[in-house]
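A short write-up of the structure that comes next.
Other chains of the complex are left out, but the ones given are in their true place.
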């Protein structure tokens, strides 16, 4: 089959590789209809996260079940399914507790959490390919309505829509609350969409890319342009000096200040300022324990010297971590089916697999208009 | 009346000052029977927090109602009451939501949160004195059974018992969970006691003072001695390599390493290591936005460069802040009344008001055996 293969920093290519096969009784093979490129694919792409040469990219996958193992009894061949990026066993303690993001058995390294085509998350190939092997298929796969309707919306169910939603859950967004989302990349936009779905009365989205801010407004959010003024002041003013109830961190350790300087504590510092006393911050932007390319010695060790003294004084809570997709994807699917949610509206490019190398290059350079790329391997 | 007055760093004295009076219709005057010295009294005592000369110390207070204002209709003269250290209006948004720790109206500075005899928390005199004025008395005061029974237990209801309990709430302790409490000072001990009351199956308490560790064991906890080995390793071993479900930070920004060096990120770093993926940390040890005596430039600005990258990777949640005492004190009182809780067992000294200056000195020097001091102004 054809697949998007990592060769080294800034070097991906579409190669012919061996087809995946049923290796265990609970495996399924999925024929991929849509596989998205994710912002976190850029971490290995840029050499900011270790990744084995030869790995197949792609953890945002959906498709049609092609084959199932002998122990699979819920999913059947022909089912249209979404594949959560968390690859999880379904029977360990963390899976039992709903934390598929920290499955204790799927990652042979012994670290909690596994994924497809993702650094540090096991040997599993990704789905930017024609076919994908999915272990523990009955547990992992979410059934979708037959056909091709809502393909672009449903393909957001594997990662970024639940991840944005998880951010609002960590940030304790509930009806009537006000929310500030930092970062209008795909995850930030999904957080803004989710905040509205959860009944927030005010949603602010902070970024400096005009096209992303424009997209945020399509979800009913108020755009706050970092490049044209003081963000903290703008949000305090818009909330009568009270600050927001909830804050979302959708940027991560590669935050840049207005001058283009990398400043890993910047977003957390701003959030601690704009979130009111007793409020909550949800962090889904990625921070790593080791960052060889970190700007400072502290950053290289994953240390983020943000204003913890103010966070404590305000009694702010901070929720962090990767989204356990299964906790949310069924309800989010139903919101798509019934017309309440339209996460696919942020897709800027639908491409064939062969166009993936170009897409990585453009997306990495944050070329205007390259918001979200969906690959259709069958196209 | 006599009161413990702050004159400047390392200088407190017992002085004759004006009796408090009913200033507003909702005030009450309390005749203090017990007022404790708190570890956080040492921050101004050591000059590590700004405090006005002439202020009366004491935010851990209980006593008998001596007089009430015209608008007080729940509390009556003669009631035995506990006074939460959070002085709160009872009618603002945060009080409505149960966050009396962030009352929006009681502190004339406009900062959320007010208290008695406490830096940055308003002009209110403390209760290390014969009498105390309590605003919004109906809302703030907790009724206790008549008489003198359980005095030492009940006097812990104004701050440290609820604060320790709050730590376990922020750390999401529930039946069967394992917990590591860092710091075996009074608050850490109360957190250990609370963890047991909440049904934890394993409670570890980390410190290097043998007398405090011995007290921790009286609450059923396992003592972990910082001075004799690697704490992280000890806890990982005792949990079969899994780490604990919940961690409590009961030390604060003045943490010291084994060599006596101040190291403000040390406790958070250890907690991030010992708390398992998906776990929770409750922070009640104090961190300040500004610390003139901070060891580094970052510390002076309240920046704590702990290992946030690992916290994120593990998906740990971090709850912080002062305890809203009213949220817990009634239930904790009932646990005392029915014999389930014995927080007063940590009291090492019961002294008269005149002995307060000596007590401050000894407590500040962490002299062996000075665990918790209760002043009895009437004695």
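Here are some notes:
Labels A and B are assigned to the chains in the order they are written; within every chain, residues are numbered from 1.
We adopt the following convention: contacts are C-beta pairs under 8 Å (C-beta built on N, C-alpha and C of every residue); 3 or more make two chains touch, one makes a residue touch a chain.
Everything numeric in this text was worked out from a predicted model, so none of it was measured.
This homomeric assembly is drawn with 2 chains in place; in total, the structure file defines 4 copies of the chain.
The rule is short, and it goes like this: only the chains that are shown with their structure count from here on.
We define each chain's centre as the mean of its Cα atoms; on that basis subunit A and subunit B are separated by 40 Å.
Across the complex, subunit A is touched by residues 94, 97, 99, 101-102, 112-113, 170, 253, 265, 268, 277-278, 283, 286-291, 298, 301-322 of subunit B.
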